[in-house]
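One protein chain omitted, others in place.
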Amino acid sequence: MDPGFFVVQFLNGLATASFLFMASAGLTIVFGVTRIVNFAHGSFYMLGAYLAYTLAGIFMDAAYGAMSFWGAIFLAAVIVGLLGILLELVVLRRIYDAPELFQLLATFAVVLIVQDLVRMTWGGEDLLGPRAPGLKSFVLVAGRRFPEYELAMIFAGPLVLGALWLLFHRTRFGVLVRAATLDREMVGALGVNQALLFTGVLFLGAFLAGLAGALQLPREPANPYMDVNIIVEAFVVTVIGGMGSVTGAFLAALLIGELQAFGILVFPKITLVLAFLVMAVVLIVRPYGLLGRPQAESHGAARAGAGLAAGTPLQRGFWLALLALLLVLPLFADEYSLKLMIELLIFGLFAFSLNFIMGWGGIVSFGHAAYFGLGAYGAALLVHHFAWPMEGALLAAPLVAGTAALVFGALCVRLSGVYLAMLTLAFAQIVYAVAFQWVEFTGGDNGLIGIWPASWAASRTVYYYLTLAVSLAGIGLLWRFLYAPFGYSSRAVRDSAIRADAIGIDPRYQRWLAFTVSGIAAGLGGGLYVFSKGNIDPEVLAIPTSVDALTMVLIGGVETVTGPLAGAALLTLLKDFVMPLTLYWKMVMGVLILGMVLAFPKGLVGILADRLPALQARPAERERPA
Amino acid sequence: MTKRRGLLVAAATLAIVGATASAPAGAAETIRIGELNSYNRFPAFTEPYRKGWQLGIEEINEAGGVLGKQLEVISRDDGGTTGDAVRVAEELVVREKVAFIFGTFLSNIGLAVADFANQRKVLFIAAEPLTDALTMAKGNRYTYRLRPNTYMQTGMLVEEVKDLGKTRWAIIAPNYEYGQSAAANFKRLAAEKMPGVEIVIEQFPALGKIDAGATVTAIEQANPDAIFSALFGGDLAKFVREGTTRGLFEGRTVLSLLTGEPEWLDPLKDEAPEGWIVTGYPWEQIDTPEHKAFVEAYEAAYDDYPRLGSLLGYVLAYTIKAMLEKAGSTETEAMLAAMEGLVIESSPTGSFYIRDLDNQATMGAWVGRLTVEGGRGKMVDWRYVDGEPYMFPAEEVRRVRPDLQN
Partner (left out) sequence: MTLLRVERLHKSFGGFEAVRDVGFTLEAGERLAIIGPNGAGKSTCFNMIGGQLRPDHGRVLLDGEDITGLPPRAVWRKGVGRTFQIAAAFGSMTVAENVQMALMNHHGRARALFPLARELYREEALALLERVGIRDQAERFCSMLAYGDIKRVELAVALAHDPRLLLMDEPTAGMAPAERHALMRLVSAIVAERGIAVLFTEHDMDVVFAYADRILVINRGRLIAEGPPEKVRADREVQAIYLGSTVESPA
């Protein structure tokens, strides 16, 4: 092939990289300082594009010339930056003391709210913005046309990088940001107003997101899917670069941009999964990304996780009563209620399995959907291709998921914190891509249909009892494991890995085992799920499924045993209740989740545990570990 | 420090029991119909669609309803996922006791709801899913579809260019079922109708994530003399802008599915790619009396012009009317019998019927060329192409449809 093509394709890669970098820089800065995994970053990006569209329309109608376009871009970014301040003041500031992932959940709720607000304000149709004045045409590069705007943007990324470097090295604010990225406690000790620093950082992060979104306008119409489309890629860039490292993000963006530009020549479908493949490889080789450092471990004593206590007679009575109620439910509930209860039980098991490693093992997974979905797919594929009976498929589901957890887990547990979480996400996305792309075997994105229960279990009531028995058995076993030495060992590793290692526990091995057990349980839930729905498609493996599980756990209470069950019940029922009420059900869910995060930073069950000392078993237990 | 607490679980259970007790009593005066679609996730297409069927249902009710009863549509968001959609469908059938269901937009959701309908023996009329599988390999006797599927629309486009002598083709399509099957259909039909055709490059960007610059350069490098596109939405806009600036479309024939539909054409404004041959809906130029009446009524009701979704929704309402009148009852078997070969006269699209072989309507599409006029894209040299000649061959339907296999 002619070299001109490679030059142009390389430039295309640079332009993509430049945009990716600008979209990710703010995310990595915010994470570096606040340790918040900010889902709302994508919303800021989308708002930047929409605001730029509106402002450009107003300014350019008023005919202020080329400056009006660039003015609109800048103003949009500033407004989005102010919205970042609003987010910090109204939401984040109230929950800095909550378990780390609570901020993540709060920002996720903001995503839901902003999605619907954008729709209400700008409608659902794509809004194509104007081309950039003065950069509408092309230049000839190696005999090929190359858009001026793309060329300009190739320089914009390094320009932003340079500006950030100056900011970080030439201003007091920047120096503080760098110091806080290295050691948050230290800055607090220096007597810096931490609240003000965080507010400033959120402004900067949102401003950069807004700027990236606004600059996207001449290439892509403002549309309601921008937030979700960018946020995952921005996370990937941030993680590959090393969280908190702006330069790392730049290198990561370059890597992805160029791999993508040339990758599509060989694999025309590669964009679906490329970024995640790169992330998985980088994290396996470099557990903290290209330029990241190990996060300073927050010292065990500062925040001890939850402990366990024996149940009281009152509690046992309560559980027996609940069980009795579940057993007689089919006598007076209609088929739909049973369907809902089936879903609730399955999600209960799924969320419980997540918290088995998250709350009780300190392993955060952003990709738990992989094991739930692999259980579901395992069962469905066995039924579809090999005509297995439901019983066999249900037994195989946890094995399929467990095998995957065994393999992925071995690689994941070498990492820690957010990096571990992102590697679980990468694996989930790779599984998703396989299910999506392997059309002959998995049915592609249309999925598989006709996966219904065996004839003896076809009646809704029978399947309800089957689900009840299997999911309660699964939950019961995990529950028992928590109280057994196995669960104690997991918790020991969570509390203090160094101490655990010094009394004979191999921390990594224990985490690996727990991860696998959790995957098996999630797979069991997935198996039950597919027969309750009759169909399966890659959505079940996608990020929203993992986020649902996280939400259930966090809403219910990550530091509790029963929290995930309460969270699963609440979320399932709320969604069922809210969805028929309004077109904007996502916003309502977002507001409700946000409200709960702010009102119950320990989760619902956590709050109950604090508020109802009468139910406490032994006096000593009233002292919760701080 | 106790953790074993589940008051909420109990409360949840009680809430369900309570809700059960107050399930709605089926009203005798109305025919209850269930409807579900991805209103929250895909508003650009589903909102006009909803306005369309609402308008149709209102008109029918004002004219006295059907079988002496008013039609009552219970509409739900399907959550945009198959998991939610099947649950919502269940709720409509069990709680709301609807006679049948219609709706859905995404192919996978359409298929999941179709399978649910098959399992629960409920009539399902799919409004918008394009996937061929719905009426072919995964078809069932309870599921019908109005909109011309990917195969039919691709066939109409290929018909337009088969004599142009273009042999080097590039294919660009979003990487999911619709895009993949559009590409497969194109390859099949091109081979049948244009001997000697060569596909020189295929590009399948992830939906919503096209890397437009790199993709355009890659296609350019393959040097095709024609391009087949199945892009829409944001991907289409990015591809058009990038391709126009870089001169990709100059001197090349471009075939593009759906691009003439106002949903996707209007956002392109004055940058609509001139000369592209597209399927679409030139609503402002169709002057049959039925269509004019529809546009007038629509504009009066909503102060907005109709999109293709509006038309589909509206026609769907009248299809329901025709079906119920023919069936004479809301028994599923009677309705299924009525759907067989059902003829819908005097529709804004012209009359069409439902082929009983594969439960696919013969409704056609408008095919034409794009131009820019008055600052917006417009279809010219268009014609309405009836769907019937472009449907899957009968023997192929018999071969692949599971319910015709014995």
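Labels for the chains are A and B, by order of writing; each one numbers its residues from 1.
Here is the rule we go by: contacts are C-beta pairs under 8 Å (C-beta built on N, C-alpha and C of every residue); 3 or more make two chains touch, one makes a residue touch a chain.
Since this is a predicted model, take the numbers as computed values, not measurements.
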item: Which displayed chains the unshown chain touches; value: A
item: Residue in contact with the excluded chain [from A:Ile498, A:Leu581 or A:Ala599]; value: A:Ile498
item: Touch with the omitted chain, as defined above, among A:Arg170, A:Arg293 or A:Arg480; value: A:Arg480
item: Option from A:Leu166, A:Leu182, A:Leu196 or A:Ala310 whose C-beta touches the chain left out; value: A:Ala310
item: Positions on chain A where the hidden chain makes contact; value: 299-301, 304-308, 310, 480-481, 483-489, 491-492, 494-496, 498-506, 510, 513, 618, 620, 623, 625-626
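By our rule, only the chains that are shown with their structure count from here on.
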item: Whole-Å gap separating chain A and chain B, where each centre is the average of the chain's CA atoms; value: 32
item: Chain A partner contacts - residues on chain B that touch it in the complex; value: 1-10, 12-13, 15-17, 19-21, 23, 39-40, 42-44, 47, 76-77, 79, 81-84, 86-88, 90-91, 94-95, 107-108, 111-112, 114-116, 118-119, 131, 133, 138, 175-177, 180, 201-206, 208-215, 217-218, 220-221, 233-234, 237-238, 241-242, 245-247, 263, 266-269, 271
item: Chain B-touching residues of chain A, taken from the complex the two chains share; value: 1, 5, 8-9, 12-13, 15-16, 116, 119, 123-128, 131, 136-138, 144-147, 150, 218-221, 223-226, 229, 233, 260-261, 264-265, 268-269, 271-272, 306-309, 311-312, 315, 318-319, 321-322, 325-326, 329, 332-337, 339-341, 343-344, 436-437, 439, 444-447, 449-450, 452, 529, 533-537, 539-540, 544, 556, 560-563, 565-566, 569-570, 573, 575-576, 579-580, 583-586, 604-605, 608-609, 612, 615-617, 621-624
